[in-house]
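Note that one protein chain of the assembly has been removed; the remaining protein chains are unaltered in position.
Here is chain A:
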Amino acid sequence: MTRERSRRLLPWLSTALILLAFFVAWDVFVRVTGVSELVLPPPLTVAESLVTVVTDPLTWQHAQVTAIETIGGFLIALVSGVAVGVVLGKVAWIERGLRPLIVASQVVPKVALIPLFVIWFGFGMTSKVVMSAMLAFFPIMLNVQLGVRSVEAGQREVMRSLNASRWQTFRHLELKSTMPYVFAGMEVGIVFAIIGTIVGEYLGGSEGLGYLVVRTLNELNAPALFAVIILLSVLGLLLYFAVHGLKRFFIPWHESVYGLQDGNR
């Protein structure tokens, strides 16, 4: 019981300690080297700035914009990624025909396209949504494709020997056994979606936390820059944990979930 408990507490404790050590080291470093506040402000200054930034209602408007762009892009990527992944996973000749193009489009540094999106979709939210959807699409699509193909032959035989209809096979076998792959794709996808949004905001527009980063940079306000970056990280964490929570809810039977819970592996 106590071992179980200490095992559960360990990640919290270790994270807290490492962060504390990190902040102390940071503070000591600034004091000892006397580095300019424009380059590296001490942690306390950042904390003060964080309070100022957080209490500014405008910040929340920007955060909201970033969140909406990311979630919007992610949802588009999820729907289209699952749809395309299922088709490519199921229909071999389509996959073969499109494979060169898919590989090519994966290799293209998609972030380079953002200026184009700005030209096509303007400086508003649309260009960012498109960017985040595009980045999140590939990991989701590829995972779903893999998942559709990874349905175990033995389990298929069971369904066949039970006279299961196509719909029943889909509902009880294919759907369930593809779910872990969908969630694996989603976990990568949500991180990519945030990257897409932020880079999009860096390059164009006047809204969002990414824009706030650029603005504080131009003002040479390093403490505020740090504060916004922290906010962005928190937003990223929240979105990731939301997806992870969905995964734990929907596929508690999968080893990627119960392995975490029991600490078996």
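The criterion applied here is as follows: a residue touches a chain if its C-beta (ideal position, glycine included) is under 8 Å from a C-beta of that chain, and two chains touch if they have at least 3 such contacts; residues count from 1.
One rule holds for everything that comes next: contacts and distances are computed from a predicted model.
Visitor: According to its UniProt record, what is the protein name of the omitted chain, chosen from "NADH-quinone oxidoreductase subunit D", "Alpha/beta hydrolase", "NitT/TauT family transport system ATP-binding protein" or "Aminotransferase class I/II-fold pyridoxal phosphate-dependent enzyme"?
Guide: "NitT/TauT family transport system ATP-binding protein"
Visitor: Based on the whole complex, identify which of A:T52, A:S105, A:Q168 or A:S206 touches the chain you can't see.
Guide: Candidates A:T52, A:S105, A:Q168 or A:S206; residue touching the omitted chain: A:Q168.
Visitor: Check the options A:E4, A:D56 or A:E255 and report the residue that touches the missing chain.
Guide: That would be A:E255, which touches the missing chain.
Visitor: Decide which residue listed in A:L17, A:V51, A:V158 or A:L246 touches the omitted chain of the complex.
Guide: A:V158
Visitor: Could you list which residues of chain A touch the chain missing from the display?
Guide: Touch with the absent chain occurs at residues 152, 154-155, 157-158, 160-164, 168, 172-173, 176-177, 179, 251, 253-255, 258.
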